[in-house]
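The complex appears here without one of its protein chains, the remainder shown in place.
As written, the chain order gives the labels A, B, C, D and E, with residue 1 at the start of each chain.
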Amino acid sequence: MPNQIEEFNAYRQKMNDKILSDDNKVIKRIFNLDTNAYKSGHLDVKTKELLGLVASAVLRCDDCIKYHLETAFKQGASKEEVMETLSIATLVGGTIVIPHLRRAYEFWEALEYNHTNR
Amino acid sequence: MPNQIEEFNAYRQKMNDKILSDDNKVIKRIFNLDTNAYKSGHLDVKTKELLGLVASAVLRCDDCIKYHLETAFKQGASKEEVMETLSIATLVGGTIVIPHLRRAYEFWEALEYNHTNR
Amino acid sequence: MPNQIEEFNAYRQKMNDKILSDDNKVIKRIFNLDTNAYKSGHLDVKTKELLGLVASAVLRCDDCIKYHLETAFKQGASKEEVMETLSIATLVGGTIVIPHLRRAYEFWEALEYNHTNR
Amino acid sequence: MPNQIEEFNAYRQKMNDKILSDDNKVIKRIFNLDTNAYKSGHLDVKTKELLGLVASAVLRCDDCIKYHLETAFKQGASKEEVMETLSIATLVGGTIVIPHLRRAYEFWEALEYNHTNR
Amino acid sequence: MPNQIEEFNAYRQKMNDKILSDDNKVIKRIFNLDTNAYKSGHLDVKTKELLGLVASAVLRCDDCIKYHLETAFKQGASKEEVMETLSIATLVGGTIVIPHLRRAYEFWEALEYNHTNR
Partner (left out) sequence: MPNQIEEFNAYRQKMNDKILSDDNKVIKRIFNLDTNAYKSGHLDVKTKELLGLVASAVLRCDDCIKYHLETAFKQGASKEEVMETLSIATLVGGTIVIPHLRRAYEFWEALEYNHTNR
């Protein structure tokens, strides 16, 4: 089960490195903004990660959901907080969010398993 | 080919069970509503399943499409009715629906194959 | 209240005429397909209009919703059938569909009012 | 300027009352869930309203944005917190969110104006 | 007819100024990127504006469509080029794009009228 996390991160890192090694300034700046936007400000990092998670979930982007699940996990978000966030996503975004909810749940289990068994 | 159906349903059932075993009331109620909304009312079940199918197709949710294809199949919808439904989805939702149309067609073939060879 | 319907149809017709008077073949053919797709086939016209309605509602296109409400009304769809269709749209598409549901409800009232008082 | 808020709420209330006076159970339950989902749980109400706001913003639903802006305002969210929430929405959802950001900003100003001058 | 353009630009400018006068860095940088991304590079400005137009049209953002119509007009794009661009948008994005096509056509007429009669 931990492999799902490692594979996801390895592919993500490999392709990001390639994309950023090109000289496209717009893409580079968007990647840079993506890092800055979730830093602590008037809202704390955990809240921002949950905001990123709900946005990713209603827009039904599995990779984005996984990314924010992992960062939320590292920020100490509880399973209950994550599920409440995803419940709002499912209500606002409708039942088409449910397949993504299933995969999100599986990924969260992998994060917990990985953390306990490392 | 039948494996596609079994794998889809097995994963769906396994994750739904896990999600529902948690105590998130909002998610539980949405799942419950999802069952009730397609019951016979002023519109019959087959028509409702085709409504669910076209909604899933224009929103490009493969898992939702598969689910409604299977229930429409069980309700006796013909291939021609399903294709007319999907043709409206492709017209309203545009050519970005076509990749989902390909996978829907393949899943319908699996449903027919499974039915004939069981 | 009936003015909402007349204004909607007048603007729609005026702009469609202008667009079709141009020589863009792709657009002309899409407009032509849009007429043909809802003709009676393996599914009857009313069912197809409800399919068009649910697709329009989950994609949150007010003008498309109005168009299909009017054609469904002319095909004899009842308020209960239309509301069941829209309830599936709201479940599948989520609470973001609700503002469109409000405007759809108002337009349906205008259609009924217009029909009774003409 | 305060009129924008009153008009929005009056239309919203009038149409909700009409919709709920019908006997469509699915819609009634979705409206009911919409109230319950934002109640205090593992996450507090203000955080949930910001989650609803970011979901509404990336899905580009002006009425939903206004609704959550007003509830967030009542929960004591600061302008800075709301802007950070909307900045994440604009980053995740892209520049197509910007026209909604402009209208959100205007509505927030109306909320502040209304609060100061009542 | 020219008023449509002036009103659109005046509101856009007024709200952008307010938003940018706040100190939200993420939003400021996104606005800044939005200016830079359409500058001449490996692709010329007119092509980039048509890319922005087709993206705005399939995502059904009227204000974004208007903005790119005006910049494309200033870059010397012909009505035929714009209509071909919008025909691809309508094909890829489906018939739900048509209401936006009507409003785009009307705005383009206003741009031409404004240019001829200034």
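To be clear about the criterion, contacts are C-beta pairs under 8 Å (C-beta built on N, C-alpha and C of every residue); 3 or more make two chains touch, one makes a residue touch a chain.
What you see is a predicted model; the values in this text were computed from it and never measured.
Looking at the complete complex, one finds that the omitted chain is in touch with A, B, C, D, E. From the options B:25, B:42 or B:60, the residue with contact to the chain not on display is B:60.
Residue-wise, the contact with the chain that is not shown comes from E:89, picked out of E:15, E:69 or E:89.
Touching residues on chain A toward the chain that is not drawn are 11-12, 15-16, 18-19, 22, 24, 26-27, 30-31, 34, 55-56, 59, 61-64. Interface residues of chain C facing the missing partner chain: 25-26, 29-30, 33, 36-37. The set of chain D residues touching the chain not shown comprises 58, 90-97.
As a convention for this text, only the chains that are shown with their structure count from here on.
Shared contact partners of chain C and chain E, listed by label, are A, B, D. Should one ask which of B-D and C-D has more C-beta pairs in contact, the pair is C-D. Among the remaining chains, the Cα-based centre furthest from that of chain C is the centre of A.
Over half of the residue numbers at the chain A-chain E interface are used by both copies of the sequence. Averaging C-alpha coordinates per chain and comparing to chain D, the farthest chain turns out to be B.
A repeat of the C-E interface exists among D-E, B-C or A-C. It is D-E, with more than half of its contact pairs matching by residue number. Taking each chain's centre as the average of its CA atoms, chain B and chain E sit 38 Å apart. If you average the CA atoms of chain A and of chain D, the two centres end up 24 Å from each other. Within chain E, residues 26, 30, 90-91, 95-96 each touch two or more of the remaining chains.
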